[in-house]
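Shown next, in structure tokens, is the structure this report addresses.
Removed: one protein chain of the complex. Kept in place: all other protein chains.
A, B and C label the chains in the order they appear, each numbered from 1.
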Amino acid sequence: MTAYSTQELMIIAAARQIRDGERIFVGMRLPITAYGVARLTHAPNAVGLFESGVARYEPADGMLYTMCDGPNQLGAAWTTGLIQVMGLLSGGRVHAGFIGGAEVDRFGNINTSYIGDIDKPTVKLPGSGGAPDIAAMAERLVIIINHQKHRLVEKVGFVTSPGFLDGGDARKKAGLPGGGPAVLITDRAVLKPHGPTNEFHLASIHPGHTLEEVLQNTGWALQSMPDVAETPPPTKAEMAALHHIDKEGFWRR
Amino acid sequence: MTAYSTQELMIIAAARQIRDGERIFVGMRLPITAYGVARLTHAPNAVGLFESGVARYEPADGMLYTMCDGPNQLGAAWTTGLIQVMGLLSGGRVHAGFIGGAEVDRFGNINTSYIGDIDKPTVKLPGSGGAPDIAAMAERLVIIINHQKHRLVEKVGFVTSPGFLDGGDARKKAGLPGGGPAVLITDRAVLKPHGPTNEFHLASIHPGHTLEEVLQNTGWALQSMPDVAETPPPTKAEMAALHHIDKEGFWRR
Amino acid sequence: MILNPYPKIDLSRTIRLGDKPISSHKLTSLAEAIAAFVPDGAAIVLGAALENAVPFAATHELIRQGRRDLNMIAPISDISTDMLIGAGCVAEVTGAWVGNVSGGMGHNFRRAAEHCLPNPIKINDYSNFTLGMAFFAGAYGLPYVPVKSILGSDILKSNPKIKLAEDPFSGEPVALVPALKPDVTFLVVQRADRDGNAHIWGSTGLTQEASIAASKIIVLADEIVAPEVIASDPSRVLVPGFVVDAVCHVPAACHPAPLIGKWRRDNAFFHDYHKETRDPEDFARWCAEWVRDLPDHAAYCSKLGSQLEDLRILGNAPAAAANYAIA
Partner (left out) sequence: MILNPYPKIDLSRTIRLGDKPISSHKLTSLAEAIAAFVPDGAAIVLGAALENAVPFAATHELIRQGRRDLNMIAPISDISTDMLIGAGCVAEVTGAWVGNVSGGMGHNFRRAAEHCLPNPIKINDYSNFTLGMAFFAGAYGLPYVPVKSILGSDILKSNPKIKLAEDPFSGEPVALVPALKPDVTFLVVQRADRDGNAHIWGSTGLTQEASIAASKIIVLADEIVAPEVIASDPSRVLVPGFVVDAVCHVPAACHPAPLIGKWRRDNAFFHDYHKETRDPEDFARWCAEWVRDLPDHAAYCSKLGSQLEDLRILGNAPAAAANYAIA
């Protein structure tokens, strides 16, 4: 029996993507919790950025429904405009960003805009927000998504936020300054781009999940990295930090 | 005998260029005094803008050496950045601006950069500041300069701030959005652009000065407007306003 | 006199409200301001601050006045745009995100985009940063801004206004985002004087650029204060009063969104809206109850009653003092 939920494992895996001293586009929900864990463990000097115009050192003390809520602004490092904070990103000063989406494909392109035809979509998704900017400009992109066949697809119908586009050096040719997707964290596994095509490969499988299950739930013929392993479980320190932040056990359910 | 100095007359003439409710790039010294007179007389709703990032309703109470001094910021309408205030200008929201210069030519082009060769100037002037931006973008430009032959020249050696360039529709062809020079106020006369060439013509002569003297001190063959007259002397109300502002008689000397 | 090729600046924007004389203040009711300044078909910004300070009171009043064919421009404005779409007020949506930050998707936005209900809408896609640059260009007289951060995105296909080009300095690809100039921008501020001079604190999203870019600016002030209060701290002014067209005293104009130091977010209200607007009939019922059947925002606040009072911020976390003395 593990002493952590799948979502808690995902949060810890995400937290490990943050290095000390880095400036991170945090986003809401799971990533903001991951940011809090990273600050309390290995990255005490990380800085969290929010596209509405907020930058913080310490994570907010109090429940956040949106990045604009009072607790995210009280005691912030900076409350300012969108251009100032997203400008740090555009200006090359942001190390990593977290984004999610409805669909991601084998080259890490993300769709949060349209399922189906643009002019007559089957599903009109809410849209891009700042995700394309983060995907284009951050040094590393961390993608978080639930591992289902209709979400991890061969090719997204609409590239809201660019990954490696058609793979290989397509991203570089398109003139994108940021490094592109570095990792894709799901509720079953961790995937990373690998080889000259930059196609996402299986990097590790979460404890309790199987290779077969992962393959069945991926929308393309997922290949494995040479050293594919089990996702390292949370350490005691990481879980202690997470429990400190998530006092009410929201992510334990 | 007049009860006003030449500089006081120039201030009043400049004040009359400000219409009620207008937003004006004020500058320092003579124009800021003119702004104060206008606010106290016919333009109580004018707004003064300063390129350092200041906007004011009431003129500053206290001596100003620069637009950045405390008295210009205390009680201001807005203290902000240069881009915000000059952006109002660039965005087409500014009605008029005052500028001076070392040289102005018959088409209202102004030099505040180089006398002589650019690479080896006879005199290196301090430079443009925000004058080119004001000259390019303000709806009307008011030029204030001492009336001397080496200052009012046939053609400036360097166009720091564009007037009508080579005259006629050259300014429009160059893509300049603002209306260009509307008036040139000197210590001897008032000149205005006239006719299809937009060349500066004599509009009025200050009391106590003569046509001959004006012509002798102009560096081109100055023509007169059809209705050339004497510059209207200050009214009692204008002088009262000026004396209210210039309590120490700085401009009376 | 010279021929002036420059488009005349409308003096009325700073010195008149409708037919009031120039020396009058700009304080008016929200209903009057909207009637005077927002025609059918206007391109308007409601909620440039993203998820705080959303001018929901103006959203409701636009619905009550039955405005049609609006172009709603915003980066992210939570459920404000969704309400207006459901009420049949919207022909175009320009921005980066439309939904319900608490509940997920916006049902009315989906219905309009997927099924043309209650009417078809045109969608002009932007990312947050490109929308910011479009407003910046509109505000400060730049014809366009060259941006890297939208390269590779299919937004370049869905929004043909943004042109792919070559940077003439480096030869690298760049996307040119043209200036965007809304007709009207609404903004919610913590306090304003009756001439439109206002203080805002907390994050501001694109409020400054969207306001300066707009032809008309309508301020919704949580509190009206003496001019001396605003003048005491001109660095806390985001948009100067002399470009503001109308000031409306509307406490809790932001509900259910938060306003820093004044009102907390009503998260349950967002969830309820999500549940209660799944079908067009449900939305019509919700809209009647919370908007159409109420005369104004004061009635909306009364209807909320203690639910609103519970969101009022009573504590004090004061900003450190700042001194502007000159001697």
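Following the convention adopted for this analysis, a contact is a pair of C-beta atoms (placed from the backbone, for glycine too) under 8 Å apart; a residue touches a chain by one contact, two chains touch by 3 or more.
Since the model is a prediction, treat every value here as computed from it, not as a measurement.
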Would you list the chains present here that the left-out chain is in contact with?
A, B, C
For the full complex, which residue in A:37, A:55, A:99 or A:145 touches the chain that was left out?
A:55
By the document's definition of touch, the residue of A:87, A:219 or A:233 touching the omitted chain is A:87
Residue of C:88, C:152, C:202 or C:256 in touch with the missing chain, whole complex considered:
C:202
Applying the definition given at the start, please give the residues of chain B touching the unseen chain.
50-54, 65-70, 73-74, 79-83, 86-87, 89-90, 113-114, 118, 120-133, 135-137, 158-162, 165, 171, 174-177
So that we can see where the missing chain sits, which residues of chain C does it touch?
133, 141-149, 163, 165, 167-170, 172, 174, 176, 178, 190, 199-202, 225, 229-230, 232-233, 235-236, 260-262, 264, 313-327
Quickly run down the residues of chain A that touch the omitted chain.
20-23, 44-45, 47, 54-55, 57, 62, 69-71, 73-80, 83-84, 87-93, 95, 137, 139-140, 172, 177-182, 192-193, 198
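By our rule, only the chains that are shown with their structure count from here on.
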What topology does the chain touch graph have (line, ring, star, complete, other)?
line
Measuring centre to centre with C-alpha atoms, which chain is farthest from chain A?
B
Give, as an integer number of Å, the spacing between the C-alpha centres of chain C and chain B.
38
Mind checking the centre-to-centre distance between chain A and chain C? Centres are C-alpha means, answer in whole Å.
29
By the touch rule stated above, which residues of chain A touch at least two different other chains?
none
Multi-chain contacts only, two chains or more: what residues does chain C have there?
208
